[in-house]
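Shown below is the structure under consideration.
Heads up, one of the protein chains got dropped from this complex, but the rest are sitting where they should.
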Amino acid sequence: MQSLLDQLIESTSWLQGLPVGLVYAAGMVIACNLVLVYASALAGETVWLERRVSGRMQARIGPNRVGPQGLLQFLADGLKLLGKEDIVPKTADKPIFLIAPIIVFVGAFAAFAVVPFGHYLVAADMNVGIFLVLSLTSIEVVGIIMAGWASNSKWAILGAMREVAQMVSYELPLGLAALSIVVLAGTMNLSEIVYQQEGWFWNWYVFRGPFAFVAFFAFFVSALAALKRAPFDLPEAESELVAGFHTEYTGFRFAVFFLAEYAAMILFSMVTAILFLGGWSPGFDIDLSGPLSRWIGALILFGKTIALLFVMIWVRWTLPRFRIDRVMYLCYKVLLPVSVVCVVGMAIQVLLAMTVFGGRANAFGTWLMGGG
Amino acid sequence: MSESTDTPAAPPADPVTERALAVLQAAIPDGVVAYELTGGHPWIQVRAEDLRAACWLLRDHADTKLDCCHLISGVDWPDAGEGGELEVVYHLCSFELKPEPGYGQRALKNDPWVALKVRVPRDPGEVPTVMDIWTGADWHERETWDLVGVRFTGRRELRRILLPDDWPGHPLRKDWEYPASYHGVPIIPPEGY
Amino acid sequence: MAERGPDLRSGGEPEGAVEIHERQEAVGRDLRTEEMVFNMGPQHPATHGVLRVAVRTDGEHVRALQPHVGNIHRCAEKIGESLPYYQWIPYLDRMDYLAAICNEHVGCMAIERLGGIEVPERAEYIRVIVAEVQRILSHLMAIGVYGLDLGAFTPFLHQFRERERGMDLLDHISGGRLLYHYIRIGGVKRDLSQDWLDELDAWTSEVERRMPEYNTLLLHNRVFQERTFRVGIIDRDTGVRWGVTGPGLRAAGVDWDCRRDAPYSIYDRFDFEVPYGASDIGGVLGDCFQRHWIRVREIEESLKIIRQAREQMPEGPVMGRVPKGFKPPAGEVYIRGENPRGELACYMVSAGKSDKAWRARCRGPSFSNIACITEIAEGQLIADLVAIIGSLDIVLGEVDR
Partner (left out) sequence: MPDDAQPGEVLLDPELQQSVILTKVQWVKDWGRRNALWPMAFGLACCAMEMMATAATKYDLDRFGAGVFRASPRQSDLMIVAGTLSHKMAPRLKRLWEQMPDPKYVIAMGACVIGGGPYSRYGYHVVQGVDLIVPVDVYLPGCPPRPEALIDAIRKLQFRIQERTGESLATIEAKTGRKGAGAARAS
């Protein structure tokens, strides 16, 4: 971001007259808003996408009356929720009840700051990118248990309990699967990780060795669980817990939960695309770093995100829900060992690449060791 | 199975009910008040105080093995006896004994069920429970109490099952009258239409 | 025990407290955490209507539960006493609104038996055909809704595709999509046309073609199997003791089907199998999976019956002679028939000299089936409780009548 602003200041004469701090601050605010609006609109459209895709899968149509092909459906939903009565149950713990959606919202949206939407198109290009993404999304748990607790509803607390158990557990394989890519890449900076995958599609990290391939699936499944998407949607299992932790929330507070859920979906799809599927790299050797072509790159990343979202929707509308003990079984007895093996295997792979295959000296060694 | 469709000149006795009757008469000779072995709906009527003994027998005896209480119905006969009678009909069936062909003139050709009847005075209308003999009788008894007002004695608790607890009266009694309203919500009686 | 969870009761009446307390003593030996009492329903997506289940849970485990019914008690028996016989038939439809034809069938049989009315041959065949169509529709719904209970939304909507076509079939002959009033005392409302029969053939082959699709989504689905294996076991003893009938009892290994073992109407003329639970189909005897499997198999058997009935069906009238001002002689009748959910029994008492029944009593199979969850759901997870209620496939209209 800073580099982008620096470029801007250099090329624009009237900006040079202003104090640098002011330009930076204004740039940051604008960038934040852009990211927020982009993420929110995308989340809204994901709801539409989900309804249309699920409709197609279920031999029906889905929303198609509001706007062209029902594209404005999310706007109608949002406007309606905005205008609803805001009920705080009498027995609820009011301050916590009111704060909880904000925390969930922050957890889901703040992580977008470090996610590059394209070449240079990133709000904060941090060297701890992936680490920050994982830690910020964990904040959501706090908001959810606050919501469940403060609602003073039995369904809500049960949903929150399930949610916390599930999310905290699945952070482990999620983090480890991401770690195996960090081992390969040698950096936690998300943009840097994408640069390393540029070129032909076999440079994508998912194809660099068996461990990365397995780690991709471990990451995606764990992400599904952390996102409480079906078949892991136990915290809001409608047939069991009415609506889970947000049973008592009305109007816009509920909309915030709803939006945060879809924003997190987009976030994880994007992060998966960046970590494993080459980010904005189209899969063949082409330079997309130009000021105009970087938007093409952004579109490519967008396409990959949508593809992953589609897979999430597909899975959701196909599988029945797991039971809580099976969810925990899957986490601790399947995914966790698998991702540990991935990390260790990846370290060995990088080590072998450095020693046996001659490191950066030959192409195969470079391919095998990535940036590590 | 084909001969069962033929109707003989004299209506034959129903074999299942006949066997049940033999079992009952051997064990509790005074218990059986009346019975009917022919026709579409054979039945045995026992005294209310012997009902539980009869039920235990019918359930456990090797000849009958009526292991399922299919239905308990209460029938109100306000004109019978002195001051009216309540009749409780137990339809018992067996999944243990396989049906045999040639079951006479029953409603259904070979359907192993037995109808056991009890008649008690309308007031207080007390019948011993059979809930401990067939667990499933629990809800049927509660329903019979709820709608017909048969008081089953000796069971855990007898409360309404379908209607709210403060509902007035038992609707399937012939002299029950429609209340004007329930908790402020009006009920229009049939004459009001 | 000084500390006890709140009461499960609604209005302060002494219900179930003793029993639950005793059970708690039994399970209370292991470590217990603070218990909560939930009210599942009457508005809850998993209770299939307006059933209310008071559940006492310890974390995710069900410690005790008490079903409360009666929320749509619609006085069908009182109406049966108050209206002439022929006017009662539509109310039978509304008792089990997912198997209206089967209800009509049994009810009409009872009334016909009471009045000694003969039903023409063709009408009997038509009754069997529509009753089996209804059974398939009901089982499709049961399968779909079970998927919904377990979180799989798609099978539910997919089955509606076939269900809609089947409902259209019945719509063509009766004029109603859900409640038909097609079977009348003495026969059926109107004859089947050749076009209708062709449509029926198309539909049956469509259902046959689609069934593997549903089985892929549910029956053979690993996640589904994990949810239903060894869950909510109703063994033979429990089932018979509580009066469970239908697929619930057959899953427990009881080889009993009224259609075959106590044939009513003309079911003894058809060759069909009665699927019953076995240990080699997966899961254990009497668990949720086996109940689901029985329903899937029964759809296939119903298709068989429909085809046979369609081939054997003779020509002739479809309405027998019913005297005007039908007044059956004094007497009683007890008829039971196999509904999709279990055995529907109809006990009717006629006092004679009247066109109204003295007592019209119906045994809704769901009434007995749901009573047994008190016993089988204890100690299961909440998610399993949903699976159990779903697998029993209750219709509240029939529980409450």
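Should a chain be cited, it is by its letter among A, B and C, assigned in written order, with residues numbered from 1 in that chain.
As a working rule, a contact is a pair of C-beta atoms (placed from the backbone, for glycine too) under 8 Å apart; a residue touches a chain by one contact, two chains touch by 3 or more.
Bear in mind the structure is a predicted one, so any value in this text is a computation, not a measurement.
Colleague: Would you mind listing the shown chains in contact with the chain that isn't displayed?
Modeller: A, B, C
Colleague: May I ask which residue of C:F156, C:W203, C:W256 or C:F367 touches the chain that does not appear here?
Modeller: Residue touching the absent chain, from the options given: C:F156.
Colleague: Which of C:V37, C:V62 or C:L98 touches the chain that is not shown?
Modeller: Hidden-chain contact among the options goes to C:L98.
Colleague: Taking the full complex into account, find the residue in A:I9, A:M28, A:V53 or A:L75 that is in contact with the omitted chain.
Modeller: A:L75
Colleague: Please identify which residue in C:G49, C:G115 or C:G390 touches the non-displayed chain.
Modeller: Residue touching the absent chain, from the options given: C:G49.
Colleague: Pick out the residues on subunit C that sit against the missing chain.
Modeller: Contact residues on subunit C toward the absent chain are 42-45, 49-50, 70-75, 78-79, 82-83, 90-91, 94, 97-98, 141, 156-158, 160-161, 163-164, 167, 177-179, 396-397, 400.
Colleague: Extract the touching residues of subunit B with respect to the undisplayed chain.
Modeller: Residues touching the hidden chain, for subunit B, are 162-164, 171, 178-179, 182-183, 185-188, 190, 193.
Colleague: Across the whole complex, list the residues on subunit A that are touched by the chain not included here.
Modeller: 51, 55, 58-66, 70, 73, 75-87, 238, 242-243, 246-251, 254
The working rule: only the chains that are shown with their structure count from here on.
Colleague: If you tally C-beta pairs in contact for every chain pair, which pair wins? Let me know.
Modeller: Top of the contact-pair ranking: B-C.
Colleague: Distance from the CA centroid of subunit B to that of subunit C, rounded to the nearest Å?
Modeller: Using C-alpha averages as centres, the distance is 23 Å.
Colleague: Taking the mean of the CA coordinates per chain, how far is subunit A from subunit B in Å?
Modeller: Averaging C-alpha atoms per chain gives centres 65 Å apart.
Colleague: On subunit C, where are the residues touching two or more other chains?
Modeller: Not one residue of subunit C touches more than one other chain, so the list is empty.
Colleague: Can you list every residue of subunit A that touches 2 or more other chains, as numbers and ranges?
Modeller: Residue numbers touching two or more other chains: none in subunit A.
Colleague: Report the residues of subunit B in contact with subunit C in the complex, numbered from low to high.
Modeller: 1, 39-41, 43, 67-71, 73, 75-76, 89, 91, 95, 98-99, 107-113, 115, 134-140, 143, 147, 156-157, 159-166, 171-172, 190
Colleague: Which stretch or stretches of subunit A touch subunit C in the complex?
Modeller: Contact set of subunit A toward subunit C: 54, 57-60, 154-155, 158, 161-162, 230-231, 233-234, 237-242, 317-326.
Colleague: Which of the residues in subunit C come into contact with subunit B in the complex?
Modeller: Going by the criterion above, the answer is residues 10-11, 13-16, 18-19, 69-70, 73, 75, 77-78, 81-82, 113, 240-244, 249, 254, 256, 258, 261-264, 268, 331-336, 343, 345, 347, 349, 358-359, 361, 363, 367-368, 371-372, 375, 400-401.
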